[in-house]
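The structure under discussion appears below in the form of structure tokens.
Every protein chain of the complex appears in place save one, which is left out.
For chain A:
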Amino acid sequence: MIELQGLTKTYAGKNVVEDVSMTLETGEFGVLIGPSGCGKSTTLKMINRLVPLSSGRIILNGDDVTELPAEQLRRRIGYAIQSTGLFPHWSVARNIATVPQLLKWSKSRIDDRVDELMAMFHLDPAEFRDKYPHQLSGGQAQRVGVARALAADPEVLLMDEPFGAVDPITREALQAEMRRVHGQTGKTIVFVTHDMDEALQLATRIALLNNGRLVQYDRPIEMMVKPADDFVREFFGQADLGLKLLSRRWVHQYQRPPSLTHHATLPGLDHCWRLDEAGRPIVLEGARLDDQHQHTDVRSEWIATPEMSMKEALSRMVWYRVMVLPVVDETGKLIGEVGMQGIMGIESDGGLHAGGPAS
């Protein structure tokens, strides 16, 4: 867990970062985003004190590390930047071993750790150990950069626009890999980007900055459904971002218990499911877009499964003109339902931030 308390950076009498406070629980993926010059990068660099703090405190897993010598602090915090940050005169293995060497790990322990990390990033040690950074592709170099940042198993991983210099296809692959690695390691990550798509793909929490101030800090979907002000609304309100976000959300995150009796749990949504003997849904009563009490036969075309993306679920709701979809398990048994209201955030329960597709 990392806590930022009132971080402020003053250059020449001007506050470039002003009173930024936020808490990132262990295992969360926090993304700092905002227009250029908003102070997101400065904020990130204040965490490992590459930029000295003008005022404020940093609490790392309960320890106040504000006064800790910077070198010691940085060995507890991973740091990944664009691929040019690799040491060009060191092999891949030695680059990854940077922090373990500073921490004076034994050689065998370092070797084991390097192999483990290379395997995690799908870099064959036999092929890549002894290569030099200039022999790597942009994507490979970036993987090495992240592996280096993770080498000493840091408490927090900071990433400063790490995928800014690679082509879009490689970037997408790296983002998918980053989600997987985040799921595997459960690391707390603070990530800076100016790319909204990237933020939505990766973040469990988004911090939007503007003019050095934290405008809103929330789950991605809350930023969209409950923007704190017009700036947030505008920043997130570009074209199909809502749908993009839903394509990264899963039915099981929005699922709620099925309504089996006519009971208006939600305003304007009185409906119930009829089941067969095996517990499979056969009829939906109510919850049609046109008529609240019409009976609709359940057909396989508009059944949802927990692994389905919310974008697809929404598409089925719109196409078949129903407000709720039944969620069934592999045997076809009704295990829950998912509705329009859920997508709009009214019922966005704890499952939302529990992780991306990896979980």
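Just so it is clear, a residue touches a chain if its C-beta (ideal position, glycine included) is under 8 Å from a C-beta of that chain, and two chains touch if they have at least 3 such contacts; residues count from 1.
Throughout what follows, contacts and distances are computed from a predicted model.
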| item | value |
| --- | --- |
| Record-based protein name (UniProt) of the chain missing from this complex, from "Succinate dehydrogenase", "Potassium-transporting ATPase potassium-binding subunit", "Osmoprotectant uptake system permease" or "Heme exporter protein D" | "Osmoprotectant uptake system permease" |
| Hidden-chain contact residue, picked from the options A:Leu4, A:Val20, A:Cys38 or A:Val99 | A:Val99 |
| Sole residue of A:Tyr132, A:Phe231 or A:Tyr320 that reaches the chain not shown, by the stated touch rule | A:Tyr132 |
| Contact set of chain A toward the excluded chain (per top definition) | 48, 50, 71-75, 79, 81-82, 84-89, 98-99, 102, 132-135, 148-149, 158 |
